[in-house]
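Only one protein chain is missing; all other protein chains are in place.
Here the chain labels run A, B and C in written order, and each chain numbers its own residues starting at 1.
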Amino acid sequence: MTVRVTTEPFDPYAELAAYTPRGEAAGIGAAALFIGYMRDVNEGDAVASMELEHYPGMTERALEKLREEAVSRWRLDDALIVHRVGALSPTDPIVLVAAWSAHRNAALEACRFLIEELKHRAPFWKKERLGDRERWVERNTPG
Amino acid sequence: MTVRVTTEPFDPYAELAAYTPRGEAAGIGAAALFIGYMRDVNEGDAVASMELEHYPGMTERALEKLREEAVSRWRLDDALIVHRVGALSPTDPIVLVAAWSAHRNAALEACRFLIEELKHRAPFWKKERLGDRERWVERNTPG
Amino acid sequence: MTIRVKFFASLRERLGRDDLELPAEGIATVADVWARAVPDEPLSGQVLMSVNMEYAQADRSVRDGDEVAFFPPVTGGAA
Partner (left out) sequence: MTIRVKFFASLRERLGRDDLELPAEGIATVADVWARAVPDEPLSGQVLMSVNMEYAQADRSVRDGDEVAFFPPVTGGAA
């Protein structure tokens, strides 16, 4: 599946190793990949764990739309998005984005587009547990 | 090893799965990765195989210097470069570049810097076999 | 003859509700849905909205059977 939302932990490298990109393999010159991980600190505070809420149905639709935009705009051979939801611990992979193309610029730009747009458009919300209290992340960091 | 030149085929995902990035794992928020593959076509011609020549010693030195520049400039947790040399076939991975950082911008920019600079600075030369003849690749494509 | 309404994340917690159904009568826009569902609070400019899982503005028309959602700014992806 080219877009996947999972409550289970996922292993990005196993995910990629098991995935066969569309298109002629011998025509693919470049893969650009991005993996986001949960950190144990945010805005200066130690974060013990996180709950990632989402809007089932709309999330998949938003990711699929993003993916199609990227594939069409950069004429990619393929693109893949995997996003974790539910209860996360520090070091857990949150998101995997992959773009395959004949040429490196297309793959690199599409990968960056996907991770930036995903943050702004896909309906996910992070709630952090900071030892004795919880807080919703209000805004994504710019970078 | 953070910089590796290999005559043997390598599996980028196995390479990454076996590698533990430096730095505190729970402080790493982003991994940006790039994989370059050999294509079966170049400048409109079918390419049957390729010979990648390099300058042993200078290559490793150039890659290590590039890596150190990227780590220092973007304050990366770690970076990794693996480059194939010798006899290659279409679909073979040629190069793997990885950058790990607390934040996504640093990882994405460093990854792009590494693959672009590598193409311009590391002493590798490609010779293509096109069925009945051979040719040296004269210039890298812009993207 | 109903409109399904959903709230997510901090908005869901603050309002103390996630799902509800409203009779469609008298509802023409997303703003009307909010006014009926949360009568004691004006619709804030911070709130994001969707109709049938597509982003929408407050003046977007709503019809019987639609699913309308309200939620805070999204925060997925990576650090």
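Throughout what follows, a residue touches a chain if its C-beta (ideal position, glycine included) is under 8 Å from a C-beta of that chain, and two chains touch if they have at least 3 such contacts.
Since the structure is predicted, the reported quantities are computational estimates derived from the model, not experimental observations.
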item	value
Chains in view touching the one left out	A, B
Absent chain, residues of chain A that touch it	29-30, 102-104
Missing-chain contacts mapped onto chain B	34-37, 39, 42, 52-55, 57-58, 61-62, 83, 94-95, 115, 118-127, 136-141
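Here, only the chains that are shown with their structure count from here on.
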item	value
Averaged-CA centre spacing for the pair chain C and chain B, given as whole angstrom	48
Two or more partner chains touched - positions in chain A	34-37, 39, 115, 141
Sequence positions of chain C contacting 2 or more other chains	77-79
